[in-house]
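One structure below.
The complex appears here minus one protein chain, its other protein chains still in place.
Chain naming follows the written order as A, B and C, and within any one chain the residues start at number 1.
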Amino acid sequence: MTPEDGDAILRNYFAPWIQELGLAVEEVGERHATVRLPWSESLAREGGGLCGQAMMAAADTATVVAISAARGGFVPMTTVQQSTTFQRPVTGKDVLVHVRITKLGRTLAFCDITLIPDGATEPSAHATTVYTVLA
Amino acid sequence: MTPEDGDAILRNYFAPWIQELGLAVEEVGERHATVRLPWSESLAREGGGLCGQAMMAAADTATVVAISAARGGFVPMTTVQQSTTFQRPVTGKDVLVHVRITKLGRTLAFCDITLIPDGATEPSAHATTVYTVLA
Amino acid sequence: MTPEDGDAILRNYFAPWIQELGLAVEEVGERHATVRLPWSESLAREGGGLCGQAMMAAADTATVVAISAARGGFVPMTTVQQSTTFQRPVTGKDVLVHVRITKLGRTLAFCDITLIPDGATEPSAHATTVYTVLA
Partner (left out) sequence: MTPEDGDAILRNYFAPWIQELGLAVEEVGERHATVRLPWSESLAREGGGLCGQAMMAAADTATVVAISAARGGFVPMTTVQQSTTFQRPVTGKDVLVHVRITKLGRTLAFCDITLIPDGATEPSAHATTVYTVLA
């Protein structure tokens, strides 16, 4: 799978509301993927910071790209559990969503996701996801 | 606080992208709030089901309404942690987001959130949130 | 299943280290179970409070009792995910661990667990668990 294949997954399988996030696949590998969440005023809450809901949504969505890449293409899957911590505010920066698959089982997949503002070294948020992979 | 006050909080403090969810406060109380997430095709992923990202976002947002109600009005706060499980698919139905505050401390608040499709008895999703309340 | 059947599960399937907790089943039902975690100095950390690790362990263990009760007897299962918040300290009191099954699927089960000191009304801790049920 190429980043372009990843972008096609983002276009074809996600809700219109998720597509408004403008996510773009930067990199896909055997057990990882990086997706860019572009800064947008439409994602800024009162005070100017990136809303946490966009970070949770990006982590979940990027997981689908990573698992698809690991399986060689899109497969139906559903989120079982997502746990997210919010560690630092983000203002005016894209966020890079780094997904690492820590277990790809026959039916369950586990991922570790670090969200880091572009150019920064410390995470704005950190998530773990558990997915059921249906095929 | 009235449901109308809750709706004003939704309009004034959240990102435009969150406002597109069309959340509406149904009920607020001393330690709880109920917020409606209206069904919309724009929230449906491929296959027609409500996307999990909208449910996570609604749980987080409804927490702000509940804590504000408990404090008698909006106060600045930020999400520390959200944990969400996805238990049943939802198609073509509004979802009622029931928030119960289980601890309202001086700086930390803890909530339990059950998301139930309108007319159903079993939850589609369940979340817990931890917030830092800043004032 | 009776509480005595639940106690037999506690004796037969758990590690010796878990048995030292002295958990006792108070009640089992179709979709719930209540297990008592007795106060013990051996569970008190420096300062005298009940250690959080014991509450996490009790929540996990009580989930097995609840799911077994719902299935009519012990079935092999493994924890997929547990999320726990710690809300109030406990000193010198037993804790009642109330498990409610919110979804019992073919392979995945989801539970909501509230830990309340005996005689109190407010929770000391709150957990959610996701289990794979193997049979």
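By definition in this document, contacts are C-beta pairs under 8 Å (C-beta built on N, C-alpha and C of every residue); 3 or more make two chains touch, one makes a residue touch a chain.
Treat the numbers as computed from the prediction; the structure is a model and nothing was measured.
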On chain C, residues whose C-beta touches the chain left out of the figure: 12-18, 20-21, 40-47, 51-54, 56-57, 60-61, 76, 78-86, 89
Touching residues (missing chain, whole complex) on chain B: 80-81, 83, 107-108, 130, 132
Chain A, residues in touch with the chain not shown (by the definition above): 81, 83, 85, 87-88, 102-103, 110, 112, 122-123, 126, 128, 130
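Note that in this section only the chains that are shown with their structure count from here on.
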Chain B against chain A, contact positions shared by both copies (same if over half, else different): same
Chain B and chain C, separation of their C-alpha mean positions in angstrom: 28
Chain A and chain C: spacing of chain centres that average the CA atoms, whole Å: 33
Shared interface positions of chain B, touching two or more other chains: 81, 83, 85
